[in-house]
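Missing here: one protein chain of the complex. Every other protein chain is in place.
Note that the chains are named A, B and C in the order they appear, and that numbering of residues resets to 1 at the start of each chain.
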Amino acid sequence: MRIIPTEDEAAELRGRVLEFCEKTIPLTVRGLERQGTMSDGDSAAFFKALGQAGWIGRHWPEQYGGRSASHLETAIIDEALGYARAPLSAYLLSVKVFGNSLMLFGTDEQKSKYLPMITAGDAMFCQGFSEPTAGSDFGSLRTAAVRSGDKYVVNGHKIWTSSAEVATHMYLAARTDPKVVKHRGISLFVLDMNMPGVTVNSFPTLGGGVLNEVFLSDVHVPAENLLGEENRGFHQAMRSLDLERSCMDRVGAARLSLDRLVEYVKREGSDCGRGRLADVSMVQDKIGELRTKLQVARSFGYMIARNLDAGKGVSAEFSFGKLYVGLLTQALADATVDIVGPLAQFEYGSDLAIFDGLFPAVFRASPALTLAGGSSEIQRGIIATRGLGLPK
Amino acid sequence: MRIIPTEDEAAELRGRVLEFCEKTIPLTVRGLERQGTMSDGDSAAFFKALGQAGWIGRHWPEQYGGRSASHLETAIIDEALGYARAPLSAYLLSVKVFGNSLMLFGTDEQKSKYLPMITAGDAMFCQGFSEPTAGSDFGSLRTAAVRSGDKYVVNGHKIWTSSAEVATHMYLAARTDPKVVKHRGISLFVLDMNMPGVTVNSFPTLGGGVLNEVFLSDVHVPAENLLGEENRGFHQAMRSLDLERSCMDRVGAARLSLDRLVEYVKREGSDCGRGRLADVSMVQDKIGELRTKLQVARSFGYMIARNLDAGKGVSAEFSFGKLYVGLLTQALADATVDIVGPLAQFEYGSDLAIFDGLFPAVFRASPALTLAGGSSEIQRGIIATRGLGLPK
Amino acid sequence: MNQGVGALEASESVVDQADFEMIQEVAQAFVAKELTTKVVRRAERGDWNAANGLWKAVADLGWISLLTPDAFGAQGLPVVAMIAEELATAAFPMPFAETAAFVIPLLAEFNDGSLYELIEAVTTGQKLIAIAMPANGLPASAEDCAITPLADNESGKPWVAEHLERADAVLIPVQADVGVALALVQKPTAGWGGAANPDIANNGYRTLDWVSVADGETIIIGNGDCRWADLEAALNVLRTVLAAQVVGLSRGALDLAVAYAKEREAFGVAIGSFQAVQQRLAEAYMENFAARLLVGNAAISPTPVYVAMASIQAGESSRKCTFTAQQIWAGMGYTLETDVQLYFRRARARQLLLGSPWHHRETVWHEAAQQKWAV
Partner (left out) sequence: MNQGVGALEASESVVDQADFEMIQEVAQAFVAKELTTKVVRRAERGDWNAANGLWKAVADLGWISLLTPDAFGAQGLPVVAMIAEELATAAFPMPFAETAAFVIPLLAEFNDGSLYELIEAVTTGQKLIAIAMPANGLPASAEDCAITPLADNESGKPWVAEHLERADAVLIPVQADVGVALALVQKPTAGWGGAANPDIANNGYRTLDWVSVADGETIIIGNGDCRWADLEAALNVLRTVLAAQVVGLSRGALDLAVAYAKEREAFGVAIGSFQAVQQRLAEAYMENFAARLLVGNAAISPTPVYVAMASIQAGESSRKCTFTAQQIWAGMGYTLETDVQLYFRRARARQLLLGSPWHHRETVWHEAAQQKWAV
């Protein structure tokens, strides 16, 4: 058995990503300092730089601006980006959700049009799936796309649209057949965010970023922007969500938090001014536990990438990746606050803040990690029914 | 506010129970050494001695052999009995389940007949509620009691009947109206275990005791043995189960395990022959955690007793008692095995067994604590719907 | 179902159960009628008018003076803890625990006759006294107290005080020739100085600027009388009430979660009918209920072990309730528009003041290692 890349190659790749981020982030990211997960908010300038440096969509074929790299390589890149606290919301949505779906369901024309725009860092996608009455319950979707000549007229209200404040495009789910119920009659589109009738409102979040709602009012979407088959959007959308479950960016982000915690506890005086928290057995024990969980999360991520590379297809076990790293991050965020103590409450902007307020930011953002994109309960339900074959 | 008894009075009472057990258990209990919970199996000799010493049913009126004591006093006694590892299965069933229901639903004749037999240690009740197809799902009960003159003819198959191997009576639930469905048409009876047609089979358990099944074949139960109203048995049975939820015996048993663990870790050489486990911070930390949980379990038990004494009635929050002590005991049993290490695997009868194999016995029995008499999930469901008012 | 006073081992308190329940009803009615989360929302944005107004109302109800000898004295702690919990269910942002359970009892205890006027001013809500502490937590020994307000400028250890901006004075635990003492520093004419320290709960922490503090009129309280043990006992009383606030904040979050679970629908039914949601809410409710019982024990007998147990369980309750509430509220609760996130942040900040969980568990361990029943 030979795993590609080797650990040395992986380290080299990771090093290059980290180096890129170290140079680029200070120049391109402003105002996101209080964000606990860098997938909460976004920077168009960073995304552009990331594309220009060739880090976006490397697993796609070269004709689309990719490098035909393995999923494993993308996993390593994602992990490093997460570790560097790069803003990743549109990156993940553009590559993992939209781009990978496009590779599965798009026409050659669509691929040739959008994928190079993404890899170049020019097209930033947000995802227009959720609605006020349709969160995890996709069948209750109300946004309507009515065919009218060579276009669809779209009306509706989307919520939790991360990155809509900077996105150039939306990967939109809308109801194209109002006569059939629930999951049938839904189609997927590419919507240009600059079209008339698109309004974005931003709401600050607990995590320190923003979430948006998007109102679509008589937006005219060209018929060629239909992605895949009309009225088959539900199944395609489910596949899209399946592809985003390795979550190596979050594994990297968790590793950063843990590394910083280790760094902090090794400081003289970290134990209430008396000694080092690193010499407190319970601190060692908790960090040993978290480090092991991190290894699990990482192993899940690599397992998913390897299976994709081996062409084994998506399985219920992919859900482990997202679920586990969410739970890990929550445990880590909470334990960090306990270990560091009262100083952990000071935020970015306080003289007393540790690592620019990383710990409170991660803590604030931690609840979102098991609710965005399918709650833990739903993930477990998928595992139980699809993975273990339990009755629905 | 004055709480009765005072802590000194409570300590005195507890001391007397423990003293009684210390003398009596060695003389009356044989063959139960591998049992992890003493509510798993039973001793008629101990029950008799317990009754003769006046420890059974003290909260009942004097006319029935009780002492009109408070529920708080009974709680203290139960806790001490659990701590002493007294065999308690029939005690709990006779007092908490049958006797307390009888006080609510029985006729004066029935109370005068059975309660003194119980307090004297002469009548030991087992509980005939569960059936192969009706565990937590009481509505699926199949055992039939058909009225015939001045008696009922009972046919059916009862399972998980703890103490049936020694019981003199069964508190029986049977279907008296086969035409109505589910929870209606069920009645409760007192059944004499010496009647022709009663067959008991015993099965050894993981916990080291026995569980029984009881076959009832044309058993003739006198009509006067009907308890409460005909066909109203479901509601009465639910009330019976409500009354057994303080579980102070289990709090006492958990306290014994924890005390023994503390005693063990203080031994020289307990840490793999090198030093004392008591000096290992992680051991201290875990025991501190468990001791706090024990305090919670105990506080729940006392809360229940106080509410009963104040006449406040049964509430959904009573479920906390049973649920919490079950979870605590499981955590305690598992942590104990981890802390003690490989020596914790040696059972009663091994020269290497610690405290006569208490730790493996408690570990083996621990799963039963959240499944017997209503699983944790069901308890939580009760809390959610009855306590928090969530929809069913 | 609030159990209120529910200790088991400590068996007496001078507060009558009926009195307790009557005050509890008043507190619950006060919260229901007067105290909405608008108050804390405004305060978090820097507008403390509504909070100050309600502080006066709290004072008028006599709740700030409950631990003076005139009221229940130390025996009133169960009542104070109960009120603190009730106020916290609406995330009341004013320093009730600090004032009613630390400043006032200490001033009363070490009142040499000169403090009556000050105590009166504080208990009637005319004056607010902030408490100063090392930035890494409440002092754990006499060595953690300031050397003197002035000299600590040189130790380099940062000190902070919550609510300093709005305080008329600050109380600083200091080392004394014998034992410890309390330096009460009036607000300097030029203001408190010191940098603002944005924190997770927007509680308005400021770093103590020892140079500015030196400009404030200062009196030393308890010098010669006050031992570390006295201050430690006072801190344990404070921790008990802080733990009660954590219980209240947790309950506030839980109440919001239950309400939302009843209202919000998915797949055509209320999400509160899903078994997985019910299980989590039931578990959170149980942990919260347990925390109230253990805080009740500590309030009757605020010994280190009871306070440690209450702190541990309050933390457990906070974790379960506030986190579960965020999960139930999902995306909606993640925006700062909704109240649920207030509880998530504020419960954590309060909990941090209780001290590290492993210190508490170590305290409990020592008790467990010594105590034994019999047999």
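One rule holds for everything that comes next: a contact is a pair of C-beta atoms (placed from the backbone, for glycine too) under 8 Å apart; a residue touches a chain by one contact, two chains touch by 3 or more.
As the structure is a computational prediction, the values presented were derived from the model and not from experiment.
> Touching the left-out chain: which of B:Ala145, B:Met170 or B:Ile339?
Answer from the full complex: B:Ile339 touches the omitted chain.
> Just name the one of A:Gly31, A:Pro178 or A:Gly288 that touches the chain not displayed here.
Touching the chain that is not displayed is residue A:Gly288.
> Pick out which of B:Val180, B:Cys272 or B:Ala310 touches the chain that's been left out of the picture.
Of the candidates B:Val180, B:Cys272 or B:Ala310, B:Cys272 is in touch with the missing chain.
> Out of B:Thr28, B:Ser70, B:Asn100 or B:Ser130, point to the residue that touches the absent chain in the complete complex.
In the full complex, the listed residue that touches the missing chain is B:Ser130.
> Which positions on subunit C touch the chain that was left off?
Residues 274-276, 279 of subunit C touch the chain that is not shown.
> Applying the definition given at the start, please give the residues of subunit B touching the unseen chain.
Contact residues on subunit B toward the absent chain are 130, 133, 135-137, 139, 159-160, 203-207, 211, 272-273, 280, 282-283, 330, 334, 337-339, 341-353, 360, 363-364, 367-368, 370-372, 375-377, 380.
> In the whole complex, what residues of subunit A lie against the chain that is missing from view?
1-3, 5-7, 10, 14-15, 18, 21-22, 83-84, 255-256, 258-259, 262-263, 266, 278, 281, 284-285, 287-289, 291-292, 295-296, 298-300, 302-303, 306, 315, 317, 320, 323-324, 377, 379-381, 383-385, 387-392
Note that in this section only the chains that are shown with their structure count from here on.
> Just curious, how far off is subunit C from subunit B if you go by their C-alpha centres, in Å?
For subunit B versus subunit C, the centre distance works out to 40 Å.
> With centres defined as the mean C-alpha position, give me the subunit A-subunit B separation in Å.
Here the centre of subunit B sits 51 Å away from the centre of subunit A.
> Could you list which residues of subunit C touch at least two other chains?
Expected reply: 277, 358.
> On subunit B, where are the residues touching two or more other chains?
In subunit B, residues 281, 285 touch at least two other chains, as defined above.
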